[in-house]
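As you look at this complex, bear in mind that one protein chain is not there, while each of the others sits in place.
The block that comes next holds subunit A.
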Amino acid sequence: MTAPASPPEVLRAPLVVEFPFTRSLGPVQSAFLTGLREGLVLGIKTSDGTVMVPPVEYDPRTAEELRELVEVAPTGTVTTWAWNDRPRPNQPLDTPFAWVLVRLDGADTALLHALDAPGPEAVRTGMRVRVRWAAERSGAITDIACFEPHDGTGTGRAEPHDGVFAEPVTGIVAQARLDYTYSPGRAQTAYINGLSERKTIGERCPSCHKVYVPPRGACPTCGVATTDQVEVGPAGTVTTYCIVNIKARNLDIEVPYVYAHIALDGAGLALHGRIGGIPYDQVRMGLRVEPVWTEGGRFPDHYRPTGEPDADYDAYKELI
């Protein structure tokens, strides 16, 4: 009896998710963010006289539509705070700062932002602060660089404002980037490691005996773990295909080309790949193909005919 081989190290790779959502602003958010660009803070007045800053389009209590803009002061009072010793990427300041909720003079609700202060001893609920404007402003919440301590009282007045500006901001691009470390897990690690040796590794379901390629570690029919590794291919049979006539951006493949489902010999389901080495209009169901690897490729570049006779329909009809 031999000792079982120790499982290979699970693969890991950086995974970056970036998304620049383009978002349109309604009349209220447009006025607020354009106001920030112009160096003033707008709020919205509800029918009971409450002034909300930042403004919302609908009264959260009554769902009434809100359009009565008012200008409030760039000074205010901290209603609660939290000292952030270790700023994280993208946060407003890269030196230690306080997160604050600030009720601006003239407003009845609070705005979340950062407060630049020397240390937690310099911050307290009730302290007076004022807006520090960003040097360059574009119509975004970050046009407020942060708040800073301020000696002085406020007027508490909310002046009517028509919300009309030259060249109003009508949209924002909400940039975000998140950095993950992706691990594909045991089954897919085995598959990817197999590919590096130009082998295709599937896994057999212990219950229904179907061989899954690529394996994900579970049989979706039986709902049990697939642990029995099986090498499949290299040759296979085209079970179905389509002819692609539109060239994808950054894709260095001449159109038309054929994209096919290929049942590798021994596999219980088809995977997909491009068919090459044969005119596109001569590809057919049942065509026998084999993978073509390119130097340094981490998966087959495409599949080409083996020259064998076509497979009988009965041999692959369950895999279409």
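The definition used in the following text is that a contact is a pair of C-beta atoms (placed from the backbone, for glycine too) under 8 Å apart; a residue touches a chain by one contact, two chains touch by 3 or more; residues count from 1.
FYI, contacts and distances are computed from a predicted model.
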| item | value |
| --- | --- |
| Omitted chain, identified by the protein name its UniProt record gives, among "Lipid-transfer protein", "Protein LplB", "Protein-export membrane protein SecF" or "Acyl-CoA dehydrogenase" | "Lipid-transfer protein" |
| Touch with the omitted chain, as defined above, among A:37, A:113 or A:288 | A:113 |
| Residue touching the undisplayed chain, where the options are A:85, A:167 or A:197 | A:85 |
| Residues in subunit A touching the chain absent from view | 7, 10, 12, 15, 17, 21, 23, 25, 29, 33, 52-54, 56, 60, 79-85, 88-92, 99, 101, 103, 109-114, 120, 125, 140-142, 172, 174, 176, 178-188, 216-225 |
